[in-house]
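The complex appears here without one of its protein chains, the remainder shown in place.
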Amino acid sequence: MAQLTPRLARLGHVALRTPDVAGSVAFFENMIGLEVAAASDEAAFLRAWEDHEHHTLMLCASAETGVDHVGWRTVTPGDVDAFADLLIAEGIEIQEVPAGTELGQGRAIRFQTPSGFTYEIYYDVEKVAPGGSRLKTNTARAWARGISPRRIDHVNLSTTRVLAEKTWSEQMLGFHTREFVSLAPDALGAAWLGVSALAHDLALTTELGDAHRGLHHVAYFVDSASDVLRAADIVAEAGLVVDHGPGRHAISQAVCLYVRDPASGHRVEIYSGAYLVLDPDWEPIEWTIEEYGQWWGAEVDRTSATTSMGQTTPW
Amino acid sequence: MAQLTPRLARLGHVALRTPDVAGSVAFFENMIGLEVAAASDEAAFLRAWEDHEHHTLMLCASAETGVDHVGWRTVTPGDVDAFADLLIAEGIEIQEVPAGTELGQGRAIRFQTPSGFTYEIYYDVEKVAPGGSRLKTNTARAWARGISPRRIDHVNLSTTRVLAEKTWSEQMLGFHTREFVSLAPDALGAAWLGVSALAHDLALTTELGDAHRGLHHVAYFVDSASDVLRAADIVAEAGLVVDHGPGRHAISQAVCLYVRDPASGHRVEIYSGAYLVLDPDWEPIEWTIEEYGQWWGAEVDRTSATTSMGQTTPW
Amino acid sequence: MAQLTPRLARLGHVALRTPDVAGSVAFFENMIGLEVAAASDEAAFLRAWEDHEHHTLMLCASAETGVDHVGWRTVTPGDVDAFADLLIAEGIEIQEVPAGTELGQGRAIRFQTPSGFTYEIYYDVEKVAPGGSRLKTNTARAWARGISPRRIDHVNLSTTRVLAEKTWSEQMLGFHTREFVSLAPDALGAAWLGVSALAHDLALTTELGDAHRGLHHVAYFVDSASDVLRAADIVAEAGLVVDHGPGRHAISQAVCLYVRDPASGHRVEIYSGAYLVLDPDWEPIEWTIEEYGQWWGAEVDRTSATTSMGQTTPW
Partner (left out) sequence: MAQLTPRLARLGHVALRTPDVAGSVAFFENMIGLEVAAASDEAAFLRAWEDHEHHTLMLCASAETGVDHVGWRTVTPGDVDAFADLLIAEGIEIQEVPAGTELGQGRAIRFQTPSGFTYEIYYDVEKVAPGGSRLKTNTARAWARGISPRRIDHVNLSTTRVLAEKTWSEQMLGFHTREFVSLAPDALGAAWLGVSALAHDLALTTELGDAHRGLHHVAYFVDSASDVLRAADIVAEAGLVVDHGPGRHAISQAVCLYVRDPASGHRVEIYSGAYLVLDPDWEPIEWTIEEYGQWWGAEVDRTSATTSMGQTTPW
């Protein structure tokens, strides 16, 4: 019965590996404008000014860059065990993560997706105490530094196995597909999936070659297209290369700008203007590879995830 | 069991009475910039360019202005009967509305709330066929005329009984309270409630005097604060009075502008920038009457719903 | 003596040839959102909502597309004769244009620039009567249709002889160079020149090949970068190709979008955010070809003026 299925509420956080935690913190704190909840040589925890959880971005010291894990928060506390039961029943190995293992977070479970991404499912988390802003619903002051996004939005993961990953995400985790790009029968170029009202919480993008997984980007939301352009000003003035954009995606209708953390190579999207999915009967929208593209503006470079070996995608 | 409770997905539409359907259509089509799905001397049906249902605004010919009914769409088809059962069990009279009674809408149920508002609950509705825009997720072209909002957002109803209406909405319809203004113990000045991820789908505002119910406003969403200011330009150029705004509400953080339909007196809010409720554990936020106010900008006139007898509210 | 030198006040209008006046009017009226002052099969006259002259754009029926002439308005009535004297003294042939020859315009003089552009210098012109807007300083309502720019800004002309044209414009017409791109000693790729406080009223862009003159673009100003993006939405929804942009030029700092009139091929820039030259001692700024580029955003196609034979520029 559908109602008894456990449900994910939202993307909680993305944990990224970086060979230079301090350098990545400098980028995400000063350029992107996130708040640092805690930072050490080993790890740092950051959030935006409307994020209510302890962190929405974790930076982990590692010789190699890449995605450490993606954290998904459930609708109810009981959903964590319910997901564990479901996954175990499918033969998937579950790792228990005791409360406190990750700073600010309660007990969680971890497991691997078909593409080899490590996902974390949890409900208990430290909420930010009020007082960071005069606005009761904010956890820090807006416009304090840099681009100053409002909240985390979504994660986009690159994989060689988009279709398999999409199907599994729907069946095991309850994601709904919002839009997808078909390359051929039984071949997807990309898919955008959601559990919340956001246009998507998770995107899957084709990655060619041996590297079968990586981060395409993590997206933080700003209020308006003006703010995306202001981000472009900030990025250009800092001498960083705009990875691509600004432009408006035909998919999601979002206005976007991409920039990479110089310390890790991870790509961040500054994002605004996507639709919301408030209707209960959204039908997945298909785009052929011919139709697919930017609504306007600079094309996004789809050639490489952080862990890419340099191959380009066919589209 | 929580999961078995029927759920509302979203505000579907607001039906407003007007003594001048053609005049109100002219305002909502040309000034606000909605699309007319159908119109006759008796009724008109309009929607915004990202609304997917047949209509989100109905205008009904009537000697007196006022709210005819508010339509709420459920998450599943079965939720309609489940709500009917719940309401009947509480002794509330249910009226069956056969499919087609309201243009573009399937079978629905109607009933009165404690304040006397007529609510309609339905799932089946005619979705707009694709093709109205080159963007697959839009149902009409943006920027075709006037203010050109993207989608309906919420309804704000005035009542003399905010607390009772709020409690009933939570218990019977599953609304969650996001923020509220307390006047005294057991007295609320206003409350903002949601069923979707929007900051609120329903607001309740104190109305004094004999008139115990009416429309405070119906809100349509635009993408940015810039668009709210563009709306102010359009309203001022047309010689209409900006009812209040632009300003940013402390509650919801939305940037707002209010303007009235000259033909009916109904107030429309042009609205952008509110937070989303993506967290599963949002705690209602209390504001005292002393704390309450605009974050910045012109104060909103809270003196009167459409059906007001002219009394002013105490705040 | 410098003070006695005649002075140009501003760009008055650009007159473009089009094989399809009605088609070009449809584009400039409905898509760009200009007001039509007058139109016939032979010619049409348009202006933006803050343009005070009878027209800032003239469309002339012609078998071939191209620039018919560019009109420059002087600071004083006497400046017209003073310019005539100066030009005649240099051996330049002057053509008298009696009042009324061009609709809404008084007496003017015409002549050829070194690149072969026809310039018109005039002072007397019909000013638009008040009443077109509730704002006393506007001549029409803003946001009435389409992109709805505020006023003409500048003209960008392509020529094979940028350096000669620039020097002549400075010496004979009193233009001041604001910025320029140097290709080599004694070779310019482009130059931006002004007579008013605008970042530039005239730009000169290299055009290769036999075609030694043409329109690169005529620019209309919108208030903000948001409005440039709104223009991109309108252009994309109409199925027109964004010729390039949105982006921010390093030169002028303007945010730009380029779109072509389908009927004539003429390119229009939607433009905002340039600096003003209020200082009396602006020094021309040199960019090498290596430095030159967009500050951010899609590169502008510099390959072709309207009359181009298809050769590409070297930069």
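Per-chain residue numbering starts at 1, and chain names A, B and C are given in the order in which the chains are listed.
By our rule, a contact is a pair of C-beta atoms (placed from the backbone, for glycine too) under 8 Å apart; a residue touches a chain by one contact, two chains touch by 3 or more.
It should be emphasised that the depicted structure is a prediction, and the values quoted were computed from it without experimental measurement.
One chain is not depicted; across the entire complex it touches A, B, C. Taking the complete complex into account, A:226 is the one of A:226, A:264 or A:294 that touches the chain left out. Check C:120, C:223 or C:261 against the missing chain and you find that the one touching it is C:223. Summary of contacts with the chain left out: across C:89, C:129, C:184 or C:278, the touching residue is C:278. Although one chain is not displayed, its contacts with chain B can still be listed: residues 224-226, 229, 232-233, 235-236, 242, 245-248, 255, 295-298. The chain not shown here touches chain C at positions 2-4, 9-10, 50, 52-53, 73-76, 123, 127, 135-138, 150-151, 179, 196-198, 223-226, 250, 253, 272-273, 275-276, 278-281, 285, 287, 295.
The missing chain lies against chain A, touching residues 133-135, 141-143, 224, 226-227, 230, 233-234, 236-237, 239.
What we mean here is this: only the chains that are shown with their structure count from here on.
Computed from the mean C-alpha positions, the centre of chain A lies at a distance of 45 Å from the centre of chain C. In whole angstrom, the spacing between the mean C-alpha positions of chain B and chain C is 47. A separation of 32 Å divides the Cα centre of chain A from that of chain B. Annotation for chain C: residues touching 2 or more other chains are 224, 226, 233, 236.
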